[in-house]
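Structure first, commentary second.
Left out: one protein chain. Kept in place: all the others.
Which chain is which? They are A and B, in the order written, and residues in each are numbered from 1.
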Amino acid sequence: MIYYVAAFSLILIGAYAVLVKKNMIKIVLGLSLIDSGVNILLVALGYINGKTAPIFSNPSLKAEGMVDPVPQALVLTAIVIGVAVTALALTIVIRLHDHHKTLDISKIRELKW
Amino acid sequence: MRKAIAVIFLGIIGYYLLATFFNIPFGIARVLDGVGFKYLAMGVPDTGAANVVTSIVVNFRGFDTLGEVTVLFLAATGMGALLHHREPMKRSRQNASIIVKAGARILFPLIIILGAYVFVHGHLTPGGGFQGGAIIASGFLLMFMSYRSYHVNHVVISRVESLAGSTFVIIGLFGLVYGHSFLANVLPLGTVNTLFSAGVIPLIYIAVGFKVGSELTGLLDTMLKTVK
Partner (left out) sequence: MDILLIILTVILIVAAVMTIRKKDLVAAVISSSVVSLIASIYFYLLQAPDVALTEAAIGVGLSTIIFMITIRRTRRMEE
């Protein structure tokens, strides 16, 4: 249960940063917080009390005593994609800073909302 | 004003999320014959890999992994295109302190060996191509940090990357020719829990390890080049 609370806190704090903050690096940080929160939520949904990791490292382990491996494989993919997306977003931030000499998103007229 | 709207909006979302998830109990098997349990039961007899997560990532859903590697490649290409400068900026020649330099020289080969170990043993222990590649890239990062003049050869990096990427696709095509589908496990499976087992899985993970390692190293080098 406490994993759900942690995951939702991360998602909501990250969404707050994306909605309210004006600094572009803060917005990207908020996106990466949402990323961590969703990953924790997915892995927590696959967990089953008292079961072990899905690795047959010795013959006494049985398939019935293992947690669901599918969310883990999904999250493995999601983390690697997440860092690639973060790096691309930060590159765009660097280019915008080169062009407009500011990180404040409200001072960049073309991006105002 | 904007803050207040955001807080109200997020409060509503958070309330409904929590209300929904309090009905989903934590730590209880909800699906008794889901796809995950099928993978657990069939993983070892079908693929020969002791680590079921690896057999899902590389074999059962290997096509997804090919797409993931493509996304990583596209991100690196996009960064290279966006950060391209006609005249390359000179990095200042100021080095780190002697302790950092000596330590980095000793640690660098050990970190590379750890990364190689992690991706070679991906089908037996936790870890695999993505983790091993990231560890190798952090080893190169240590060298970039301690020796400011240290640089990698971009031609070598892109050659390694394309070679590893084509190895992945060619192994997949072998499966199409000699087996029943793309990425089918055509090599003998061997004994479970030994290094030479699981057919094509270790080969694919070694290719992924080289690809991720060279890609992330090139990405860090591209970004560090723009810092004055």
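Just so we're on the same page, a residue touches a chain if its C-beta (ideal position, glycine included) is under 8 Å from a C-beta of that chain, and two chains touch if they have at least 3 such contacts.
Please read all numbers here as calculations on a predicted model, not as lab measurements.
Student: Touch as defined at the start, partner being the missing chain; which of B:Leu40, B:Val53 or B:Ala104 qualifies?
Tutor: Going through B:Leu40, B:Val53 or B:Ala104 one by one, B:Val53 is the residue touching the chain not shown.
Student: On subunit A, what residues meet the omitted chain?
Tutor: Touch set of subunit A with respect to the missing chain: 2-3, 5-6, 9-10, 13-14, 16-17, 21, 23, 25-26, 28-30, 32-33, 36, 39-40, 43-44, 46-47, 51-55, 67, 72, 75-76, 79-80, 82-83, 86-87, 90, 93-94, 97, 103-104.
Student: Since one chain isn't shown, list which residues of subunit B touch it in the complete complex.
Tutor: 51, 53-54, 118, 126-128, 130-131, 134-135, 137-138, 141, 216, 220, 223-224, 226-227
Please note the rule applied: only the chains that are shown with their structure count from here on.
Student: Could you tell me the distance, in whole angstrom, between the mean C-alpha positions of subunit A and subunit B?
Tutor: Their C-alpha centroids are separated by 16 Å.
Student: So in the complex, the part of subunit A that touches subunit B is made up of which residues?
Tutor: 1, 3-5, 8, 11-12, 15-16, 19-20, 44-49, 53-57, 63, 66, 68-73, 76-77, 80-81, 84-85, 87-88, 91-92, 94-95
Student: So in the complex, the part of subunit B that touches subunit A is made up of which residues?
Tutor: Going through subunit B, the ones touching subunit A are 2-3, 6-7, 9-10, 13-14, 17-18, 21, 24, 26-29, 34-37, 39-41, 43-44, 50-53, 56-57, 61, 64-65, 68, 71-72, 75-76, 78-79, 82-83, 124-126, 130, 192-193, 212, 219, 223, 226.
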